[in-house]
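A single protein chain has been omitted from the complex, and every remaining protein chain is retained in its original position.
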């Protein structure tokens, strides 16, 4: 089954790829690697989750935010590559989680992203991961995720 | 016009490349990629902007800090490559912006860096970008920027 079919079967639909509002671009390819710009949990043109984990948001909400952010990353990948099926491997995911003082469950939050990647891509979805607690994120986003992909 | 001429025409001059004060190095090449160490807004041997956005510094000051930090990155690139003209693409920029509680305009601050890259390198200057709000940065720097370049 193609990755796109798998995504549909899981009940997910890609959002429109986020458009940079400045002079950067959604992704840059260098050799076999595709470096994506940081993605936020955008849904229907708005941030689905704002605020900090450990204060305004629960871990469950953070996981959902991470899931939505990853769908935005995949939307960028599809826009760049034509199809998700050209993704050979999800290489690395760096997740920045907006964290109030004392919140240390960043890994749990990012499982929302990691689990979805493995559900869609199987073994090719297993990535190196870094989970960080950010002081602040753009536009009060709950999470921001950096992705590096390897392209077939 | 060469990138170096373009830089001059824009009225910018590269600072001396920052010297690491420890056992790391300014940049490491791996294949076609050049990974740079994080750069701070150094000017005439000192930090041009210290403190946090949203507290001691305005967005305009942050943009200027980002611009100066990027000139330091280009100084490293020139030192490594001999000339900026060997830069094939600015692949990725990760900008860490020292952010007081509630400051969420990191993207605006980093436009100081992104816009300058596009002014100098044109399409080759368009990069994937990540904007993060840092709790603290070395030596109270206002911004710290990570750059990955592709080399011709």
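Quick notes on this one:
First chain written, first letter: the chains are A and B, and each begins at residue 1.
Operating definition for what follows: a residue touches a chain if its C-beta (ideal position, glycine included) is under 8 Å from a C-beta of that chain, and two chains touch if they have at least 3 such contacts.
Quick caveat, the model's predicted, so the values are computed rather than measured.
Screening A:7, A:48, A:73 or A:94 for touch with the missing chain picks out A:94. Where chain A meets the chain that is not shown, the touching residues are 31-33, 89-94, 99, 101-107, 110-111, 114-115, 117-118, 125-135, 148, 150. The set of chain B residues touching the chain not shown comprises 20-28, 30-31, 35-38, 94, 96, 134-140, 144, 146.
Operating definition for what follows: only the chains that are shown with their structure count from here on.
Centre-to-centre spacing of chain A and chain B amounts to 25 Å, using the average Cα coordinate of each chain.
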